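Questions regarding the structure given below will be posed in turn.
In this view, the complex is presented without one of its protein chains, the others remaining in place.
Right after this comes subunit A.
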């Protein structure tokens, strides 16, 4: 994946570039807003990672200009501002996701991988399948190896989100944000409990588990 990182903090940037490189991504770096905007509009990237507060031009104005020019490259906003309305203004400016500093690298990686996928057309599929597990979004039916699985509405949405991003790591906060639409940190392992319920419904009694826990990051559904 080709990524443009617009971030003025050199230390944070070099750490991110190295980590993204290890994860197999090519990262270009701009350390101020003007350069970042020039690079973003001059080249094709899969994902932009934009810090909100930048010298010479702030992050939100870069995103607004890009969107006004019809550039639909997914954008992840990084910010030290984590208030509810900061997130709202960030997303309103045209950002696709918002991550508050400090963040775990695994969280950032999971989010950009999901974002980059978002721009591909798989979005509109009406049913997903992974291994022997299939989910029909219209009839809201879930089957594994032809056997129907009964899920609660929330469990269905949880599985739907995981299967939509099959093969990608999905973090706990991503699940909380996308399945429950909340942006807070739960102190307890509330997501894990829901996941273990879901796992017992789809994986119990089968030899090859589909729902995997990725240590230190989150969950992934794959063959």
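Here is the rule we use: a residue touches a chain if its C-beta (ideal position, glycine included) is under 8 Å from a C-beta of that chain, and two chains touch if they have at least 3 such contacts; residues count from 1.
In this text, contacts and distances are computed from a predicted model.
Visitor: Given the options "histidine kinase", "Nitrite/sulfite reductase", "ABC transporter permease" or "NADH-quinone oxidoreductase subunit I", say which is the protein name UniProt records for the missing chain.
Guide: The record for the missing subunit names the protein "histidine kinase".
Visitor: Out of A:28, A:57, A:141 or A:183, which touches the unshown chain?
Guide: Of the candidates A:28, A:57, A:141 or A:183, A:183 is in touch with the missing chain.
Visitor: From the list A:85, A:145 or A:207, which touches the chain that is not on show?
Guide: Touching the chain that is not displayed is residue A:85.
Visitor: Given that one chain is not shown, which residue among A:39, A:53 or A:104 touches it?
Guide: A:104
Visitor: Mind pulling the subunit A residues that touch the left-out chain?
Guide: 82-85, 88, 102, 104, 154, 180, 182-190, 193-194, 197, 216
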